[in-house]
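The block underneath contains the structure these notes are about, expressed in structure tokens.
Just one protein chain is left out here, and the rest sit where they should.
Each chain gets a letter, A and B, in the order it is written, and its residues are counted from 1.
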Amino acid sequence: MSETKTLTCVACPKGCEVTVKYEGNEILDIQGNACPQGADYAREEIIAPTRILPTTVAVKDGALPLVPVKTTKPISLEIIHDAMKIIGKTKVKAPVKIGQVIIENILETGADVVATRDLPKKAG
Amino acid sequence: MLKLKKDVVVIGGGPAGLAAAVKVFDNGVEDVMILERDFELGGILPQCIHNGFGLHHFKEELTGPEYAQRFIDDVEDRDIEVKLDTMVLDVSPDRKVYAMNREDGFLEIEAGAVILAMGCRERTAGAIGIPGTRPAGVLTAGTAQRYTNIEGLLPGKEVVILGSGDIGLIMARRMRLEGADVKAVCEILPYTGGLTRNVVQCLQDYDIPLLLNHTVTRIEGNERLEAVEISEVDENLKPIPGTEERIEADTLLLSVGLIPENELSKKADVVLDDRTGGAIVNEGRETNVEGIFACGNVLHVHDLVDWVTQEAEIAGDWAAKYVKGDMRRSDSKIKINAGKNVSYVIPQNIELEDKDRKRIPLYMRVTTPLTACEIKLSADGEELYSFNEPFAKPGEMLSVPLAQKTLNDLGKIEEITVDIIEKEGE
Partner (left out) sequence: MSNKKYDIIIVGGGVSGCAVAWKLSRYNLNVLLLEKEPDLASGTTKANTAIIHAGYNADPNKLKGRLNVKGNVEIKQIAKDLSIPFKEIGSLVVGVKGDDLSILDELLEKGKKNKVEGLKIVDKEWLRENEPHLTKDAEAALWAPTAGITTPWEFALAMAENAVANGVEIELETEVLDVLTEDGNVVGVKTNRGNFGANYVINAAGLYADDVARMVGIEKIEIRPRKGEYYIYDKAKDFDVNHVIFPIPTPISKGIVVTRTIENNLLIGPTSDPIDDKTDLSTTPEGLEKVYNGAKKLFPDLTLKDTIRVFAGLRAADKTEDFVIEAADNVHGFINVAGIQSPGLSSATAIADMTLDILEDEGLKLEEKKNVIEKREEPVRFYEMSNEERAKMVEKDKKYGKIICRCETVSYKEILDAIHGPIGARTVNAVKRRTRAGAGRCQGGFCGPRVLEILSEELGIDPTEVKQEETNSQIIEYKIKELLGSKVMDNA
């Protein structure tokens, strides 16, 4: 039984409405994309949508109570909330450097969770 | 009172101020100082922890803090003087800057040139006058973002968002990821004010409903927010009786527009444009007050920080030229008009001489979403040239190049008008 889904492509700011016909993980047809990137985007969105996860991690003795982090590559949208839970339990000691790995290979995705800014220790 | 003299003073250490200061320095004017009111540089970027920044400027996708860090590093590498936790209270038309902080006390800085880069503020619940009570739990999306991403505090757990500006969309996802229930994003217009990618990645990914043509018509709760009433609106944006729906919520976030923060500019006699809320500038981003420049969201609200950087670099270049005495005005001033479907064009005037430049980028926004449109430039009523664009959205800035050669060929003209027209039958 084939299904049809219309997606807004975000490969560029143009925002093409791409219609995909698919059955399970098999793509049958892609319409509406202005460029090949749109087809790639649509294919991935149907089979296994992935996202970079930006969030924060608690910091001990930091100038701020949190340091922003992100995954080094997109991870499956399905496991985003599980990743949030693990990151939510994590606490790192200040100082933190930008790019510092906070969690390695989160949920076996091959993506690390890294700091996205420098955070010095609390003054005094 | 501490009295100082600086070639260039940059007010605001956000993305605009940082890029402008670096550019001033790189043009050989090293006596430049940044005044920042927060305890750190970066402006609003440190709280914008999401990715999506830098695709144009750096050709890679960065988060807000990462984007900021690159410019902070640039400032540090050059040893550009920075005063943090410093509030500017006054700027005079003759470029005296009055500021205060705990270390220096009161400061009077005589500046060769001033670059205004104070950014913008959010429209508030009071400004839009939502009927109902005024309980705790009603806050602007940007304030909620600061609490959530910097202070480590989550305003509440049952959230309704009014306005589909980018900060509202980003905060919908942010609060959802942190475990809150985001019940709806209401947008009074028939289209979203944010970027398409944010609608997809912030709302669709998490099944958060985007209710177009809807607004909040009542706030309930005497102490903490208890519920909001939302209603559908008609084509005149008036609520339609009978469409009311009550949603229980402890938090209402507002993402209903940004306002350039020009209180200091006004003190310096800078004339503002009613359409942008920012200064009227020439192509060097110089305001009507000689030697006072403006860039970033204090000039007009941008969609992407990349364009802020670009604009700040223009302002930095010309401020440096001004200080060095290399800025020449031509005998004639060309007025740039926002024509059909165009809400504004930056710059508003062209009046500087520059032999090296190939083109002058004109930045603009449309008043309404358009598809298959024609962008047309005319000089004193005569069409110059036109080109097609597949679409234009009010939420996204357009950049239209005006070739210097075209200007040279034209000779003396009074004004250039940009019209954006939807082509029929397509």
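Criterion: contacts are C-beta pairs under 8 Å (C-beta built on N, C-alpha and C of every residue); 3 or more make two chains touch, one makes a residue touch a chain.
These numbers come from a predicted model, not from an experiment.
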For the chain not depicted, the shown chains it touches: A, B
Residue in contact with the excluded chain [from B:E110, B:E178 or B:D354]: B:E178
Residue among B:G28, B:G129 or B:G325 touching the omitted chain: B:G129
Of B:H56, B:K266 or B:K423, the residue in touch with the unshown chain: B:K266
Selected residue (touches chain absent from view) among B:D79, B:E223, B:E382 or B:E424: B:E223
Residues in subunit B touching the chain absent from view: 1, 37, 85, 87, 89-90, 98, 100-106, 121-122, 124-127, 129-137, 139-140, 142-143, 146-148, 150-157, 178-180, 217-220, 222-224, 250-251, 263, 266
Positions on subunit A contacted by the hidden chain, ascending: 56, 58-60, 65-66, 84-85, 88-91
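Just so we're on the same page, only the chains that are shown with their structure count from here on.
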Subunit A and subunit B, separation of their C-alpha mean positions in angstrom: 26
Subunit A-touching residues of subunit B, taken from the complex the two chains share: 46, 49-51, 61, 63-66, 68-69, 149-152, 177-179, 195-197, 199-201, 204-205, 390-391, 396
Subunit A to subunit B touching residues, read off their complex: 7-8, 10, 13-15, 34, 49, 51-56, 58, 64-66, 68, 70, 77, 80-81, 84, 88, 98, 116-118
